[in-house]
Structures are given as C-alpha cells and as structure tokens.
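One protein chain omitted, others in place.
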Amino acid sequence: MSMNLEEKTWPQVEEYLKSKKSIIVPVGSTEQHGPTGLIGIDYLSAWEIARAVGAKTNTLVAPPLCFGMAVHHMAFPGTITLSPATYVQVITEIIQSLTQHGFEKITFINGHGGNIAPLTTAFCQAKQGRETCNLQLINWWHLPEVTAHEKTIYGDQNGFHATCGEISVTMFTHPEAYSKIPKMTFEPTKDRPHWPMAPFEFRQTFPDGRMGSNPALSSEEHGKVLFKLAVDSICQKLE
Amino acid sequence: MSMNLEEKTWPQVEEYLKSKKSIIVPVGSTEQHGPTGLIGIDYLSAWEIARAVGAKTNTLVAPPLCFGMAVHHMAFPGTITLSPATYVQVITEIIQSLTQHGFEKITFINGHGGNIAPLTTAFCQAKQGRETCNLQLINWWHLPEVTAHEKTIYGDQNGFHATCGEISVTMFTHPEAYSKIPKMTFEPTKDRPHWPMAPFEFRQTFPDGRMGSNPALSSEEHGKVLFKLAVDSICQKLE
Amino acid sequence: MSMNLEEKTWPQVEEYLKSKKSIIVPVGSTEQHGPTGLIGIDYLSAWEIARAVGAKTNTLVAPPLCFGMAVHHMAFPGTITLSPATYVQVITEIIQSLTQHGFEKITFINGHGGNIAPLTTAFCQAKQGRETCNLQLINWWHLPEVTAHEKTIYGDQNGFHATCGEISVTMFTHPEAYSKIPKMTFEPTKDRPHWPMAPFEFRQTFPDGRMGSNPALSSEEHGKVLFKLAVDSICQKLE
Amino acid sequence: MSMNLEEKTWPQVEEYLKSKKSIIVPVGSTEQHGPTGLIGIDYLSAWEIARAVGAKTNTLVAPPLCFGMAVHHMAFPGTITLSPATYVQVITEIIQSLTQHGFEKITFINGHGGNIAPLTTAFCQAKQGRETCNLQLINWWHLPEVTAHEKTIYGDQNGFHATCGEISVTMFTHPEAYSKIPKMTFEPTKDRPHWPMAPFEFRQTFPDGRMGSNPALSSEEHGKVLFKLAVDSICQKLE
Amino acid sequence: MSMNLEEKTWPQVEEYLKSKKSIIVPVGSTEQHGPTGLIGIDYLSAWEIARAVGAKTNTLVAPPLCFGMAVHHMAFPGTITLSPATYVQVITEIIQSLTQHGFEKITFINGHGGNIAPLTTAFCQAKQGRETCNLQLINWWHLPEVTAHEKTIYGDQNGFHATCGEISVTMFTHPEAYSKIPKMTFEPTKDRPHWPMAPFEFRQTFPDGRMGSNPALSSEEHGKVLFKLAVDSICQKLE
Partner (left out) sequence: MSMNLEEKTWPQVEEYLKSKKSIIVPVGSTEQHGPTGLIGIDYLSAWEIARAVGAKTNTLVAPPLCFGMAVHHMAFPGTITLSPATYVQVITEIIQSLTQHGFEKITFINGHGGNIAPLTTAFCQAKQGRETCNLQLINWWHLPEVTAHEKTIYGDQNGFHATCGEISVTMFTHPEAYSKIPKMTFEPTKDRPHWPMAPFEFRQTFPDGRMGSNPALSSEEHGKVLFKLAVDSICQKLE
C-alpha cells in the first residue's frame, strides 16, 4: 500500500503518528548526468527507492526535494542548483516542520553526492535546540551491498558521476525515458585535478559531464538488481 | 511526447535551447487539504497540469518544487513549510539557474495561494540585474475558464481552501489515492476573521482544515473537465 | 486632533493601548513618477491619507516607511530602493515591534504597487508564531471608490504608474511642489511586454517613466475628491 | 527653495546631478523620549535640520529613515525598532541606490545615538567594492557648537537620552505637539550600570525613560538657538 | 624559519606570491574535551601541526580560526560555537580574501570533526564563480598513518571525542597545561544513539564529555610520535 505523504489526508497522518514517529524524505538533484543519463537521476532514484522502502516498512514518505546542491554542474544546460547556504536552510526548515508535528525519526534517502555536506550541516543546524529527533542520512549509492555489486559488474568503470549504477537504476525505473536516448560508446575521462570544482573547471575537465564512468555498461537488468539491493539494505537499517 | 526535464539528457536540452527559450516550472505545497483532500494536492495538480501543457506545446517542464509557503497550515500534521523568506530565495535561485543556461521565458504554474506573494517577491528579486527573462505566474485555479466552471457546478460552496475544484482535479489525476479515503458530509465553516492567520488561529477557526468548501461535491468527472479547461487555457497563454 | 505617533509621548501611547489596540502604518516608496510627478508620491499620498484617517477615527498613525521595493525604477535618478528580501525583513520587524507593545490590529496604508507582494510576504513571515495580531493591507489607489471615480474622470488614460490619480492627490496635498514643475503634454506609452521588468528594460520601454498615463489630465481639484474618497473608504473599513 | 528629493521629479534630479553629486539623508528613530519628549524626536530633529541645511546649501535631501536601531527602548510602548543587522542592510541599500545614480557624496544627518555603530558598519559594507563615494556621518547633537551651548545652559543636566537639547529643538520645530504634553518636574536618574542594556534592564534602571536629563529645563527658545547652531555648523562642514 | 602569516609584512607576502600560490589555514574549535582534555585541543593541535608543516615545506600558514561548529558540546561550560550557517559564511569569506590576493591552493588543516560538513559546504559556496583555486581539507586525525598508529597503541579505546590521540598530541605540544590537570581513571561510555545530537542529548548520554575514549592511556610520548606522523604525512600530500 502506498505510504506517500502526498496521497494521505491530514487525519490519516494524525492517526499514523499515534503509533509511529518515523518518516522518509527523498532528496536528490536536477543536474546533467553525461550524454546518456537523465537529468533527474538523483531525485528519481532516491524517490523510487524511498517509495519502495516506505511500502515495505509501512513508513511515510514525503515528496522529494528535486533540487539540490549542484553548483559544479552549472556549465551544463538543464542543471538547476540551490546555493549551498540556501540548501542548508531548506533542509533545516523541512526538519523543523516535521519535528513540530511529532516526527522523531527522519531518514533522508539521498541520491546526490553534492548534497552530503549541506545535508549534514543542516542536521547540525536543526539540532541546536531541544529537538530530540533522530536524523539519519542514507546515500543509497554508498550502501555496501550496492557498491560491492557495482564493483563486480563494472570493475573500475563505474565512475564518480553519471555512474553505471545510477544510470542502470533509472533504466529500470524509467525505461521509456531511456528508449529515446541513442546508445553511445565512451572514452575514459581525465582525473579530477581537485575538488570541489567551479562550473567552468568541471566542463573543461569533463567535457561531456561524465567523471570516470562508462555508461555503455549500464542496463535495465543491472538496475533491477541494484534497486532491490538498495531497498533491502535500507529496510534492514530502518528496523 | 514527454517534455519533462528530468527525463532528458543535457545534450537534448542544449539542442532544445537552439530553437526555444521557454520552460515551465510547477510549484505547489505539501499541506493539509481538509479531511478528504490529499496533502499533495497543490503540487500534484500543478505538476500534472504543467506536464500536459508541456506535452501539448512542446515546452520543457522542470521537476516540481513540492514544498511551498504553508506556514498557516502548520497546526495540521503532514504539512511541510518553507518560511516565506526561504521560499523567496529558493525561487530566485531556480530562476537564476535557468537564465544562466539561456532560458528567456519561465512560466511558473502554481497550485497554492500562499505562494503567490513570495513568488512575486522572488520575481522582483531575480530582476534586479540585467536578466532579460520574461517571468510569468499562472495560478491555475484563478484562470477565468476554471473559476467560471466551478461557479456553475459548485455555486458558493467551492470555498477558499481544500476547494471542490482542486479536490476534483486530483480525483481525476490520482483516483487510486482517493479510493482509500472515506466519504464524508460537511457543515459550513466559519468566516475567516482576518488574513494571514497564525497556525493556531487557523486551526481554532477551521478545525478540520477546510475554508468554506464542501468537498462532498467533488468528483473525478468534474476534475476531468476542470483539468482540461486549465490545460487549454494555459496552452493558449503560452502561444 | 493629531494622532501621529511621532508627536506622542510613551505614556500617552501606554494610555491609548488601555482602550484601543489599533495602529496605522503608512508605507510607500521614493521613486520616479514620470516627468511631472513627484518622486515622493507613493509615501506622501499614503502618509497624508493615513493621517487624515487617523485623525477622523482616533487611531494612532506611525511614521511612514518612505523607502519601498522599487527595483524596476532604478534606471531613473532619484529612485531609492530596498531589495525585496530586505523590505520583507523591515516590515516584519515593524510588525514585531508593534505586537510586542500589545497592538492587535495593524493597518498598512500603502501607496506603491511594488510593495504589495513583499508586504504580503512579510505578513506571513510575522504570523509564523503565536501573535494574534490582525494585519491588514490597504492599497489606497485600489479602493473601489477611488478606481470608479478615476475611471469616470480619466477613462483609459489613468495608467499604471505615475497615474493621473496619484499625481492629482499629491497636487492637492503638495501644491507648492507642483507649482515648480512645468506643464507638459504626453504621447501614449508602449504596452509592457512582461512583468516584472529589470531596470534597464523598464527605461527602454518607458523612456520617460510613465506607464500608460496622461498626467496632463491631473488636477488639484481631482486630487481633493480622490483624497476624500480614499479617506472615507478607509475610515469605513476601520470601523 | 525646497531641496527635498520627494518634491522633485526625476528629470530635475538628472539635471541636478550634472553639476552636483551631493545628497543628504536624514536618519533617526521612533522611540520613547521620557515622559515629556516626543516619540519622533530623533527623526524629526534630523529631518528638520537636514531640510534647513539643504535649503541653505542647495543640496538635495532624501526622505528620512524614520526607524532606527532602538532595541534598548523596546520596553516602552510606541518604540519601533529594526534589528541591528537589518538596519545595517537598509543603510547599505540606500547608499547603493544613490551611488548607482552617480551621487558621490552622501551625508547622513543622524538624530539617534543607537544608529552610530550600525551606520558606520553599513558604510564599511557599502565600501567593499569599487564605489568611490564619500560617506559622511554627522550626529547633530555631537557637534561641538551644540554641545558647548548645551553645557552653558544645562550644565550637567542635559543627560544622555531624552536630553534637554533634543527636546528643546523639537519644541522649536513642533510647538503644537508639545502644547498637549503636561509640564512635569523630574528627579535625577540612576547611573547606567553598563552599556548596551537589554530592554528590560533599561526600564528597570530608567523607569520613566530618561537617562540623566532634566527635560523641565527645555524650552522653545533654547531649541531655536540650538537648531541654528546645528544647521550653521553642518553647512560649514558641507562647504 | 617561521612561515606564519601573522609574523610577515605585506611586502613579504607579495614577494612570496611571485613564486608560490599556496597557503595553509588551521581550523579547529573551542570546546569541551572530557574531564582531562584541554578545551583548545582542536585548534591547538591543528595550529601546531600546520606551523610545523609550513616550516618544513616553506608554505605560509594563516592564523587559526579558533572557533568552530561545536553546537553539540554547548551543554558543557567553556564551549564556544558558531552556528553551522555562520561557520560556512566565515570560511567562505576567508577563502575569498585569499583568492583575491592570488592564492591558488588553500589547504585547511582541521582538528575538529564537527567542522567537516560546514567546511565542505563552504568550499562549494566559494566555488560558485570563476575562482580557479584548489581547496583541500586535511583532517589530521583521519590521516591513515595516524589512525593506524592509534589503533596499535590504543586498540578500541581511542574513542570518537576527547580521543587518546588528540589528547596525547596536545600533551606533547602543551605539557605545562596538562601538568595542572589531575590524573583520572575512566569507565567505558555508552554508545551514541544517533547523530547529530542536541546539546542536552549529548550531555545526558556522555555526562563527562568523552565519547568512547579512555584518556588515561594518553601520554606526551605518544603525542610526539603522532604529531610527527601527521606532519610528515601532510608534508607529503603538499608536495
């Protein structure tokens, strides 16, 4: 049964809170993912995984925050970014809204590496007062079950951005979108000289947007397995 | 064909920008909508309408900003709000991201009355410099075609929040969610003493969250008509 | 008798608050008003109307906030603007100061269209907590009595900025200032292509600062009537 | 001839800027001034002095910023304060507006001690870039001519807030307002234990709002002399 | 030879920049470190290590930022914290100052875990524009050489806060301070229930301020070795 907050009424949430204080918030980004990856990969993957986890564990799932901290991708059209400071503030206020209603465990399922530092910063910002809330950050692509399997199937070609893994996961969840993207072959990319990079540095170094990945290896079948590994791993963590 | 930004690649967006500079951004809220309305009504309705408009007019549609300025609904569990000042900043940065890529016409399709003032404020904030961008705000429930039809079918029972119209539209777009919500009958509500109201004032005055509406009148069939009226009206505006 | 806060002592205000919790705050702008309109029209008109209303209704009137959100007029010398975000914050703090003293009804009499969105945003900002204060925004030039009379005397030449009506009102309140401004005749202006406009766009489109108005029609006599209509209308609203 | 910016048109300002780059901005506060002093003393005195200086030196005078940094007076009804941080931002944006039009010398005539630190802070904030503007702060009550004369007529009873001098100046400029305030006699006040004081500390220490002054000594005649001393002194500084 | 920026003149820095664009910034915190650890451990250790690295590599070392993001330690007297948002802003402005002078490689040597997320957030904030600067974060206690040696000498008693290692390092650099602190023995601490923790949660869970460490194992001799390991490791990274 759907546990999506947006499909509930407020009395249903009031009822839920009588027995359970936990909620999942999917966060991602709207940013370039190389020549063959969807711009929405980061929030789409986090959202789909969050919904599957919510359904299996009977945990409410908030709507996604579709925009993230993607400053370094701004030299590629289609990327939308919040500044780091604003992102910290938005996450802080989402937490404050939820704790005000009595939620005591908020699990952020995150699909974008650039969000990690501002998310963690926001958690500290939100914990300055007397809130007793447990804040948890799960970066699905960092889960050991996921990285181990990616290692097996992609070796050292998974990369750091527009990875084989995240493209596979969204091939599984959004096959129709990928059906309109032509197949390509890829050369290896340069190494990154330092991090973080300014937008123009990023595009100079990684002209097609990939960082070390070979997305030609991605497939819907891989995605199906990785998706299940992520969902199962998170379900275990939540219990 | 889908025109959803999240399902495109960045080279597809780069190509699009060669011939068209227009994009739609759906914005809404995650907030209580009375005992029988979905918490996600405002962003779900805006998003669905935006996608239909995008498909019909071949205009890109950004992912939705699911969280809005819903301070006054915070006494009802499930509501998530950004502060007005933060909302202004988020919208400003979304606009700046898009103008930086060369978009010159940004149409916000909005599903929530509380967003109007901060959206307009953000537009002014974004136009302080030399951007030549055309910023347009369309509140779908304010479209004359929509309000005229609502008047015909609901008379003076459409209300101001959790309206018959917006509930009908989401009955049409999300029938499965409504199938789990029990039917109810409703008494008239009090008048609002002043506006805006603090969260506790709102709940004291409107204990079930409705403002003047009789959602028992809503139906999927109404929603289908209203949805089409909104989409057609916006398509005309965009051309 | 003068009800101007700046001409009172604090014990007089303390006494006043024992029987009445209402105060008026005039807000406007310092910005160009075409070749023959005063730069101070927006705050001067709001202030004069506020003082007359205060005197007739025995309601305290705060000093005016002379600076508003006038970003779009910044290509004309003499305009002074606050950024939208700062304006929101200033209004929020004025409200907080007044509610802290026990004022429960704060009526902003506004003379500038550009202030409406940030004023409304500030009202929401101020109502995030437990204040029970009634916040009311009255845009004097939007009052039905005023617009109806303007329609009668100016037809479709009243315009949207540097309007015949607001110039007339300040001709009535500040005749000596107008005596130093040479009379002119005016051509129709272009339509505005979109809104809001960046400063340079505004001046390109409206090179003399007017938007659709024919200020040659303005007169002190008109101003006297419009002023009285506005004052009487607001007095009724306050009671 | 009036040099008030609010009574000019933008072409008049454009003309003025061809030969002169100087403008005066009066700033003050809306705050308690003891049992017999006007709440508006600080901005009224600064504004009247500024207008007189402007008229004598043919220098434009902006409208006043009527609200200042008056946090410490907030335990007395009628006081309206901006937070220090907001005040800094407002002054910064007023400066930026003026330098954008080509003003190169901005003289703030100030009537409130609490504004000095945030004004100076704002000056530094505004000078971070490449503006060549000369920013000048004149606290009229600190002018040596003024303090010397106050010493002569009030000895050690002038005080630090609600001073004999500033009350006298506004008795001269606003006699009608003082005609409605009953005469009183005053006891000496306590010394201030430290500075700055929180609102409640201030009222505990100075229960009627005065700090060391004996306003019974104030008179319209004194005010006339002090006003002239201030105006003449500032005129000399400007030339 | 000392490479401390504070002991240089500006012409010496100008000269330095002709041949080298690198600078080290030590950052730490002022916060409780259990019953026997110095409040200054985090900035003292980072500063001393930074100075030694600077001297060995002829790299300039900025003065330390002694205050960090220590919200969670605020229930212990002596802790001074910046809010996460302010910390992000301070680091951003330090970077902007340095890049403005032409520094192209800025290495932050950090002594406090709580700083990592806001430091990383600030790096992204600083890289929004066209700066080509290489920003590097080195958490000295995370260096593999350091953690390996700590594992050898402390096993699983090094802990997560007020660790044996950081206390040892400052025993080596500040023996005189430790000579005034009585020796103690320690019980194991509880596990942390979640992270981050609010100040009151932290003190309830860890009443003496330690997190899993047994500082009785610390010694000046250990500190000497760990200090050298950290310095050598960082020197290698810089070259």
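Letters are used for the chains, namely A, B, C, D and E, taken in the order the chains are written, and counting of residues starts over at 1 for each.
Convention: a contact is a pair of C-beta atoms (placed from the backbone, for glycine too) under 8 Å apart; a residue touches a chain by one contact, two chains touch by 3 or more.
Fair warning: this is a prediction, and the values are worked out from it, not measured in the lab.
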Given E:G54, E:P118, E:G209 or E:G223, the one touching the chain that is not displayed: E:G209
Candidates D:C124, D:A148 or D:M184 - the one touching the absent chain: D:C124
Touching residues (missing chain, whole complex) on subunit D: 69, 71-72, 83-85, 88-89, 114, 116-118, 120-125, 127-132, 134-136, 193-194, 196-201
Touching residues on subunit E - with respect to the absent chain: 1-2, 4-14, 17, 30, 32-40, 43-44, 62-67, 74, 76-83, 86, 89-90, 93-94, 97-98, 100-102, 174, 176-177, 180-181, 209
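Rule of thumb we're sticking to: only the chains that are shown with their structure count from here on.
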Over-half contact-pair match to C-D, picked out of the listed pairs B-C, A-B or A-E: A-B
Length of the line joining the C-alpha centres of subunit A and subunit D, rounded to whole Å: 55
Distance from subunit C to subunit B - Cα centre to Cα centre, in angstrom: 30
Numbers and ranges of subunit B residues touching at least 2 other chains: 83, 89
